[in-house]
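Structure, as structure tokens:
For this depiction, one protein chain was excluded, whereas all remaining protein chains were kept in their positions.
Chain lettering (A and B) follows the sequence in which the chains are written, and residue indices restart at 1 in each chain.
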Amino acid sequence: MQPFLTCQRVSRFFGDAAVLREVSFTCGAGELVALWGANGAGKTTLLRVLAGALRPTGGTATVGGAAVGTAAARRQTGFLSHGSLLHPALTVEENLRFYATLFALEQPQAAVEAALEQVRGEHLAGRRVGELSQGMRQKAALARCLLHQPRLLLLDEPFASLDRATVAELRACLAGLRDGGMTLMVSSHQEEAVADLATGALTLERGRLLAQTEEVAERV
Amino acid sequence: MNTSTRTAWIPLAGAGTLALLLVALWWALIGAPTEATMGTVQRIFYYHAPAALAAWVAFGLNALASLAYLAKRSMRADALAVAGAEVGLAFLTINLITGPIWARPVWGVWWVWDPRLTLTLAMWVMYGSYLILRQLTPEGGLQPRLAAALAIFFAADIPIDYMAIRWWRGQHPSPVLFGGADSGLAPRMLVAFLLSMAAFLALMGFLVWLRYRQELLRGAITQLKQQRALAEA
Partner (left out) sequence: MSDWGIFAAMLRRDLRIELRTREALLAMGFYALLVMVIFSFAFSADAALTARAGGGLLWVAFLFAALVALDRAFLRETAEGALVGLQTSPAPRAALLGGKFASSFVLILGLEAILLPLFAVLFNAPAHADWGGIALTTVLGTWALAANGTYFSAMSVHVRQRGLLLPLLLLPVSIPAILAMVQATQVYLGGEGVANYWLQLLAGYDIIFTALGLMLAEMALEVE
């Protein structure tokens, strides 16, 4: 299988502390990889590095052949992190239109509408982000990630503090994206939410890759 | 990094610099004749101007090293940039302190808005802010990049600054700081002056070199610490 996402001996230090230690793995297209690990194991850091939001201290990572952090890689990556990355004073639609412009999309309005449809959040368009509940904000944030139809979606603990109904909706959405050929990496503490969606898993412990399973290619 | 042969040079270079400084000191205090109008205080001139020159050369090194860093992202270039800025600032401080010490007995005021002294003050705050920026940014890749960008800003700024200050002072002429000392120096004074220049430049070079080495060693230590952290379970 053609690897879409590769990581070669990626390390990241904060001062003298090693948060990621020579993590290496590959993922193919259409995979949903669960990222397990205790708090502080380095899951968020790994996702940030893959998203190009943090520079690795050592090693290289590529997305669709382009090195992370380059514009080419960024165009193919969506990152759902702890913050929604949407400004609370603006409406969902205004925020999304802005990002559509940043991604230089051909038809920004159409892209915004399509993204909202994908997450079933059309009713949120005119609402101010600051007024939204956690679950709704999450949907809007996810819509932002999907605007440019990325081929890689990174999600950092997306199920945290969501109610059951929203969790079910999100699971269905992710399954749909996976089936559509997108590569996803989801870090979570909630096993039940992710386990049956995943086609493979990575486990981090204290910055080191402990185990890889299933279709995820083995790399010692 | 081959430390054994390199470290041998340090005491040698240090001794050489010290010798040059002592010789220059003798000439400045004793060898050169006392100036007719200003008296003994004029001897400060032998430290004031060379300190400025040393500072300028050090800052020039900083600018070139910063450009080199932007082009090649080399840690050596960054180490040189830091060294140049720190040593330059130290010499500039000497220059700024000796100026008023000279001016007070001679002109009766501590400060004059002479174009050169004014520019010195501006540069002092600039490079001070550069060092503070370095202090405050987290280590790693970010600090050298931000610092290098700032150094380029300075390089563009200083010529404009000089033009602006000269025009400003041109409208309010003030006594030239070392009237008559620049041209028509008595031969023995010239010797003292040139020796001081050489001594200060040697001292500057020596200090920059030491600081540069120290910075490289620091980087090597960090690398080793990181390698050890990687090897841990």
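Going forward, contacts are C-beta pairs under 8 Å (C-beta built on N, C-alpha and C of every residue); 3 or more make two chains touch, one makes a residue touch a chain.
Everything numeric in this text was worked out from a predicted model, so none of it was measured.
Interface note: of A:89, A:110 or A:195, the residue touching the hidden chain in the full complex is A:89. Touching the missing chain, out of B:93, B:137 or B:222, is residue B:137. Where subunit B meets the missing chain, the touching residues are 70, 122, 125-126, 128-129, 132-133, 136-138, 140-142, 145-146, 148-150, 152-154, 156-157, 160-161, 163-165, 167-168, 171. Not every partner is drawn; the one left out touches subunit A at residues 51-55, 69, 71-72, 74-75, 77, 79, 81-90, 94, 97-99, 101-104, 129, 144.
Note that only the chains that are shown with their structure count from here on.
Per-chain CA centroids place subunit A at a distance of 50 Å from subunit B. Within the complex formed with subunit B, the residues of subunit A that make contact are 11, 13, 15-18, 21-22, 55, 57.
Taken together, the subunit B residues at the contact with subunit A in this complex read 138-141, 222, 225-226, 229-230, 232.
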